[in-house]
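Structure provided below as structure tokens; questions to follow.
A single protein chain has been omitted; all remaining protein chains appear in their positions.
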Amino acid sequence: GSDAKLSGDLKIFLDTSNPAPRATMEAMIGRFQEKHPDLNIETTVIDREEYKTQIRNFLTANPPDVATWYAANRMRPYVDAGLFEDVSDLWQDAEIAENLASTKGAMTIDGKQWGVPYTYYQWGVYYRKDIYEELGLEEPENWEEFKANCQAILDSGRKCFTIGTKFLWTAGGWFDYLNMRTNGFDFHMDLAAGEVSWEDERVRKTFENWKELIDMGAYIDNHQTYSWQEALPFMVNGDAAAYLMGNFAVAPLRDAGLTDDQLDFYQFPEINPDVEMAEDAPTDTFHIPANAANKDAARAFLKFVVSADEQTEINNGKNLGQLPVNAKSSVDDDKFLNEGFEMLSSNSPGGVAQFWDRDASAEMAKVSMEGFQEFMVKPDNLDRILAKLERARQRIYK
Amino acid sequence: MFPKPIERAPRAWQLTYQGLLPVALIAWLLPLIAVAIFSIKPDSDFTTGNYWGWPSTFEGINNYRRVFFESDMPRYLLNSVLITVPTVIGAVALSSMTGFALGVYRFRANLWIFFMFVAGNFVPFQILMVPVRDLTLDLGLYNTKTGLVLFHIAFQTGFCTLFMRNFIRALPFELVEAARVEGVAEWRIFWFIILPLMKPALAALSVLIFTFIWNDYFWAVVLTQGAESQPVTAGITSFNAQYRAAYHLMSAGSIVAALPPVLMFFLMQRHFIAGLTLGATKG
Amino acid sequence: MSDVELRKLKKSFGKVDVIHGVDLSIKSGEFAVFVGPSGCGKSTLLRLVAGLEEASGGEILIGDRDVTNVEAAERGIAMVFQSYALYPHMSVGENMGFGLRMTGTDKAVIQERVEKAAQILHLDQLLERKPKQLSGGQRQRVAIGRAIVREPQVFLFDEPLSNLDAELRVRMRLEIAKLHNDLGATMIYVTHDQVEAMTLADKIVVLRSGKIEQVGAPLELYNNPDNSFVGGFIGSPKMNMLKGKVHSADNGTAMVELTELKGPVFPVSGVSTTRAGSVVTVGLRPEHFEPAGAAHIEAKIDVIEHLGGVSYGYCGAGEDDPLTIGLTEADNARPGETYAAHFDPARAFLFDPETGLRIR
Amino acid sequence: MSDVELRKLKKSFGKVDVIHGVDLSIKSGEFAVFVGPSGCGKSTLLRLVAGLEEASGGEILIGDRDVTNVEAAERGIAMVFQSYALYPHMSVGENMGFGLRMTGTDKAVIQERVEKAAQILHLDQLLERKPKQLSGGQRQRVAIGRAIVREPQVFLFDEPLSNLDAELRVRMRLEIAKLHNDLGATMIYVTHDQVEAMTLADKIVVLRSGKIEQVGAPLELYNNPDNSFVGGFIGSPKMNMLKGKVHSADNGTAMVELTELKGPVFPVSGVSTTRAGSVVTVGLRPEHFEPAGAAHIEAKIDVIEHLGGVSYGYCGAGEDDPLTIGLTEADNARPGETYAAHFDPARAFLFDPETGLRIR
């Protein structure tokens, strides 16, 4: 139990390198430390982009006792390689079993659970309400309105969307939404699993929709040179009116000076009325490496993280500003969190996806997101891009 | 001397030349000057779009303070020192011995062993990446400064051997023979005669290797992670990730990272250049 | 002070034979000089004696001890190198004492010996200096001092003076001669300088392509060369080698005509192994032309060089081997004019043009 | 074929005056040799003529044209450097033709001239080779060939033979002499080699510290030096400079005693500017010792060197300036014994020990 006396070293690796999340996690670890003063906790924060490349190394070489990662397919390679500890025992625990039931699926591979989630967050369109108001625009309900709004914004000399695709995954978000709205959640998942040809007409349709936006000039120029953070100032400065992003973008936007009067959120609108709405809600997780030294402490820490109080605390608007995974926790009284929670629980009948680079296999994700980026810059290359992706699919999922 | 010495040219051209020098220098170093200026600007200059103008206020001290006290930079710097210095010592020590062996003795395999060092030295080091990473993992040295140091020593030994051997070859061989006639044991010849004469080469190589290792990024990324063992080149990237778009801090951080080799260069200029030219000469 | 003996000594580098079985004995206290054209193996032979090269065959004895397989350090030799090979980072004193220091000799003994050697060589004032701070001649002396300090049985010198300028060379040459007198040690000296060989040697060893051509005292070689190579090599300016024909040979005297030059037939005595009609090479030293000579040749002199004391006339200057005639002040030769150069036929040498061997 | 005239020529490097106003005229077709100790300014003077250094003052005339401010390439001169300065990346032919090519000469003309020069210098077979593949002497020839090809009015040589070995040096010296005869061009030649100066020059220019000490034909300088510097510099081995005292001076004849050596007082004639009791330096050339000489000195000979034709005895070997005595075969001197060296007093020179000027 969490009250047992814990001692020894506890090495924690975090990828929460942005200032706000970093502080949140450090504070949480501080609280855990208070409870277990004999424990010598050592925290290492690694840049989020770098973390993704380094996890493979440290899991095999000098594993910490606890490490952050992502749910679903994204953890499969490490599970398959036996590098993550099976923590099904934790999930037997009544408290976790009940309160975390909704995310159990995302943590399960081969019928076992390999970690615990600590936060998840909605994706959606964050926009400058003041600009919308200035132009007399409403949150769009469907594709036509979406495009009409965009046209109005463009006419006012702004761009509709900011985005920074240097690290590719942001384009994946756009693809997720366009494809889920065009072809539905199941098709999207099939595509992620490599079961559908990239040259399929339905995929083409998604890209056609996307192309409409691109051709309008909806996105900021030169997005391929920016990281997602570097794209923020466009929105802050009012050069772009909206950002399709995860909820973690709210903190830096607020930090940059946008008030809640200026900033608002809407669900990505319907495109194909025949398919049900589905959402991206990536889940961030904690794992115990199989070679961890202090698994007892690690288990205690995982339990601590998912406890209702901690979940409430770390996910509140001042901190991560995201959604708690524990059903007993309360969602902070933050309009984005509330809206998001609402959206995910009631307005996502199609299903909830993790994210493109977590749902698709790593290699496919890489190749395809590169294709998305290219497409966003050179929409005319579509045929070439799709052919390339198809070749990659056949190689990767052979 | 070519081109014709300027002092023989007409006065007008002399003046033009003297004037042209600083202009050319500024143009040449423009990117660096920009970074230096960035590093003393306040944050607000970037939000207001005053990228290339005069700093509105001088925030140098503040910016550098933040680099030193609010980030892991000092740790990274220390790591760099702890990686670079042992590497320099190790590589120079090993290669002065291999250089001695290859430069002084005639034996059949001599040239081939020498070529092995040279060839290995020119190998695109990416080919070593996967095996060396595995090796380091197997040795339990992944993400340790030791692992990085060991590899650097081994790899630099190739270059240093090339350098040392050529240097020793250029020493008069009679010195060795004279000592042999006098009954001096081989290791004493190395220690009392060759090593003292190699001082300039040792200095030049040390400076050179120092810069190479200090500036290494690739192996730092492949063999280490995190602030406990990564050198400053890798540190600067995560520093920059942390302060993305905070150009003033990124600049200050970059300058801090770049300073030691620059200082080294200025202090040991003569040796440094000797190293560059001596080392690769022969051909 | 030891004699040195080489027996059938051979050396090859890889497949190239450089020394082809040399037999030589140098007596204790003798000053032997190796001369020969560049690449003939002088240095190699010296280095074999020193132990810096391993012999491919044969034996080396120093003071009756077979040292063929003994390390350089233990042969009781000291060597002075062409480049002096002074340790640049050590002072003069340290340079001289280094060998002893490394073999663990007592400090006091080292100092004593160094000081003694320094005195002999007038280096007392320079013991603290670094080689760089010395002049060429002084460096030379330090190199010799380093050898002396070891009190070797045999001194070896490999062209020790070739890096000095002409004037210094003369002086150092004299010093080495004096040193030999004083120490009485066996010395072997390699040079390609005519004058050094002639002036220093008790015994000159003329080498060609790894073989000994002749061994003997300097004037012996000068006056009585065994073959045209030695004849041409010893003496400066070079001996003139002229084509000749034997008119008649009788009682050890041959009547010889020079076939390419005008002049009377002249007798060469002490020659018993040639026959009338043989083609021979006639060797005539430039300095042996003298107005009082009984024979003469007629030659058109192209260039006359006045060297102050002596003058030389050259016929066929610009060709490979111009005929060189020593002229005295009394001679009235003028460039461009044909001149009757007299010489003493008794001083002419006859060589076999094929084998080069002296005809006696 | 042009005369060269220097008028008050001066050169300073920064603050250091190297040439202090030299006046010299070299006649068309003359062979002038600059000699002097190292650093005296020989090369600098030559380079001033060549146009490689700018004069700090004075004028240079070549063939009556003032070329003081004319570019090197346009002075109508050609220069042969000590290191030959052959372009290592060009073949022999290209090296020789390069200058013409730069002036845009017709290819056919270049080829013709190169071939002619190559013939003169026996380089025909080597035109395709790179300098690296040539021997020292051949390189020398190419350097000369490069000069010839340009058909200059004046040839300049800066120690062209100093990198060659003794034997080659003699041969190349002869070739240069012959070339001078054949081409009849004006030549200026820098050397520090006694023999070269004596043998080649029509006119020797002796320099010391940027000033001309004496100009004259070789034998003139040898027989009649203006001062002790020239006396000591010209002639080999060096003139012995002995301390002496004038006993009496009368009618242009001085009776001189050598103060540091035993021997009788001897007369020196042609001397009218000295007085009894003056201290003088007596110059005696080694080769002027001869058994028939009327005067003699007694000296203990330390070392005798036999050079085949000549021998020299040295007294005080190992010291800075040993007394050198030329010995003939007739002499019966032996090392270690005191010997009465006879000389002809008419051949002794008297110099003022202070100014070094010849006392006449």
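As written, the chain order gives the labels A, B, C and D, with residue 1 at the start of each chain.
Criterion: contacts are C-beta pairs under 8 Å (C-beta built on N, C-alpha and C of every residue); 3 or more make two chains touch, one makes a residue touch a chain.
Just so we're on the same page, contacts and distances are computed from a predicted model.
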* **Per UniProt record, name of the chain withheld from view ["Hydrogenase maturation factor", "Sugar ABC transporter permease", "NADH-quinone oxidoreductase subunit L" or "ABC transmembrane type-1 domain-containing protein"]** => "Sugar ABC transporter permease"
* Asked: Which residue among B:S71, B:N143, B:T157 or B:S206 touches the omitted chain?
  -> B:T157
* With the full complex in mind, choose from A:I271, A:A365 or A:L386 the residue touching the hidden chain. => A:A365
* **Chain not shown, touching residues in subunit A** => 49, 52-53, 56-57, 60, 77-78, 80-81, 83, 165-168, 221-225, 357, 362-363, 365-366, 370-371, 373-374, 377-378, 388, 391, 395
* **Contacts of subunit D with the absent chain, listed as residue ranges** => 47, 50-52, 71-74, 77-79, 81-83, 85-90, 98-99, 102-103, 146, 150, 318
* For subunit B, the residues touching the chain missing from this view -> 1-3, 5-7, 14, 17-18, 21, 24-25, 28-32, 34-35, 38, 49, 51-52, 94-95, 97-98, 100-102, 104-105, 107, 110-111, 113, 115-120, 122-133, 135, 150-151, 153-155, 157-158, 161, 185-187, 190, 211, 214-215, 217-218, 221-222, 233, 236-237, 240, 247, 250, 254, 257-258, 261-262, 264-266, 269, 273, 276-277, 280-283
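FYI, only the chains that are shown with their structure count from here on.
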* In angstrom, rounded to a whole number, how far apart do the mean CA points of subunit A and subunit D lie? -> 93
* Separation of mean Cα positions, subunit D and subunit C [Å, integer] -> 28
* Structure fact -> Cα centre of subunit A to Cα centre of subunit B, whole Å, reads 41
* Asked: Which of the residues in subunit C come into contact with subunit D in the complex?
  -> 38, 166-167, 170-171, 173-175, 177-178, 192-195, 198-199, 218-219, 222, 234-238, 285, 287, 302-303, 305-310, 314, 317-318, 320, 322, 326
* Can you check the complex and tell me which residues of subunit A touch subunit B? => 13, 17-19, 44, 46-50, 54, 57-58, 60-62, 227, 229-230, 232-233
* Residues of subunit C touching subunit B in their complex? -> 50-52, 71-74, 77-79, 81-85, 87-89, 98-99, 102-103, 146, 150
